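Missing here: one protein chain of the complex. Every other protein chain is in place.
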Amino acid sequence: MLSLAQAVLDGVMIGGVYAVISMGLTLVFGVMGIVNFAQAQFLMLGMFVAWFAWRFLGIDPLLGSFLAFGAIFALGWALQATLFRRVLAAPPVAQIFLTVGLIIVLENSALLLFGSEFRSVATPYQTASLRLGELFVNVPYLAAFLLSVVCGGLLWWFLDRSWFGRAMRATAQDPMAARLMGIDAARMHRLAFGLGVGLSAFGGAAILPYLTVYPTVGSQFSVLMFTVVVLGGLGSIAGAVVGGVAVGVIQSVSTLVFPIQLQNLVLFLLFIAVLALRPEGLMGGSR
Amino acid sequence: MSAPILSVSGLSKRFGGLQALHDISFDVARTEILGVIGPNGAGKTTLFNNLAGLHRPDAGTIMLDGVSLVGLKPHRIAGLGLTKTFQNVALFAESSVLDNVLIGGLLRHGVAEARAFALHCLEQVGLAGIAQKQAGELSFPERARVEVARALATQPKILLLDEVMAALNHAEMEALMALIRRLREGGLTVIVIEHHMKAMLALCDRIIAISFGRKLAEGSPAEIARHPEVVAAYLGRAHAV
Partner (left out) sequence: MSRALVALALLAAALLPLALESEGYAIHVLTLALLFAALGQAWNIVGGLANQMSLGHAAFFGIGAYAATILQIRFGLSPWLGLVVALALGGLAAALISLPTMRLRGHYFALATLACGEVMRVIANTAAPLTGGPAGISVPFGAEGVWMMRFEGGRPIYWLMLGALVVVTVVFEVIRRGALGYRLRAVRENIAAAEAIGVDTARVKLQAAVISGALTAALGVLYAQFNFFFDPDTVFGVASISVRIALMAIIGGIGTAAGPILGALIVIPLEEFANAALSDRAAGLSQLVYGAVLIAMVLVEPRGLMALRFSWTFRPRRASA
């Protein structure tokens, strides 16, 4: 019973981060209708940015996450302006294979530039934990979770309250109408893509204190992120939050029952089941 | 009237808060040409979609030659002999005109036979000359006629035509009406939805008027033309346009 409560607690904290990294994916889909198969590779880049900031500038990854966001935001902006802009109206096959090509390019660029070794950071709070009654709160988990909550809150404020956010949502609903209202749709797309991949990079940096980074680390997160957004409904930000926490808890609890190698299998099967039964997401229509 | 080929009773369909069809009942006699009229949004297309199995009715029965159609998949219903055209024209845009019609023919024939039969159907609608053109490149009136040819290729017992004349000019319309009459002579039963009242009065044996999902009136063209509610709900406005 106690271990179950502990697993749920861990799951919620990990899930908070999943929510943030998946928000990026869902945002890109919501605004542009593109499923970015390479989203997790931007998370990998974010982890590298944070790692180098820690290694050479002595910046803690939790602060470095803002740096990662900025750098990957700029990269995303540039990629939208050069590559993705051209496939917005193309058939899905072009969109799918553009992002698949991007996976290959990003992973191998990382391999060329940074080598294949596993890198991790050392922080003073690495092994710290707090007591909460009978339960333990892992400090790196907690820090990443709190950071994610802040980031999610900022994103919500941005989308809901700022002019840019509202313009972006208008673009998502009807690009033509948005254009007539004087909104620069192409600029909104660049902003959305930058923001989307930036968020995943941010989340990647936030989990660096308890994970290691290497060029293919993204593939671990790919199906996970897709499960999150499909659970919550592709394109729904609120859905990503619910889906993220749900996946975190399911993953964490399933390790109590199944051997660790099968942890992902549970996710995959859940993913296929959700797609098959409710492709619009469990919270469908709340886009 | 001998046993009807199609018998619809108590048909209802709801879309969220909108009662698109409400308790619709009617029979269609063998080799009859039945007209369905009503203002835009009355539920005519929805009626066709329910008959063809594209929507599942909430209530009611649909019997085709004694076989219940409710709950059957559209392709089963087509196999039983009921085929509809699409008002918004749903051709296979990247295929040739011939291939569009050929696929209809595959319902009852092999490829070679279906091809020959497709050519025959295209001749009937006067489009044999453009059989090799890509469907997506056709003009709107041509597309509507390909729709008709494709439906004919399935060799239906009963054919449902949804506003196929809307885009046709006078001569084309006359030709299509002549075709419908000829097909009826050959044993086909037809239900037509059309806004063009003069054509409907000339073509149909009987007309059903629906409005807001309800059957307003049913009768011979002459009866419908002077039915006060129909005139008020529909004809008055249609004539004014």
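The letters A and B name the chains in turn, as written, and every chain counts its residues from 1.
Just so it is clear, a contact is a pair of C-beta atoms (placed from the backbone, for glycine too) under 8 Å apart; a residue touches a chain by one contact, two chains touch by 3 or more.
Keep in mind that what you see is a predicted model, and the values were worked out from it rather than measured.
In the full complex, the chain left out of view touches A, B. Touch with the chain that is not drawn comes from one residue among A:109, A:126, A:173 or A:212, which is A:109. Of the listed residues B:46, B:124 or B:154, the one in contact with the hidden chain in the full complex is B:154. Between the chain not shown and the residues B:37, B:62, B:78 or B:125, the one that touches is B:78. Taking the whole complex into account, subunit B touches the unshown chain at residues 52-54, 73-75, 78-79, 83-84, 86, 90-95, 99, 102-104, 106-107, 110-111, 114, 150-151, 153-154. Remark: the residues of subunit A touching the chain excluded from display are 35, 83, 86-98, 100-105, 107-109, 111-112, 116, 215, 219, 223, 226, 230, 259, 261-262, 264-265, 268-269, 271-273, 275-277, 279.
Convention: only the chains that are shown with their structure count from here on.
Computed centre separation for the pair subunit A/subunit B is 50 angstrom, with centres defined by C-alpha atoms.
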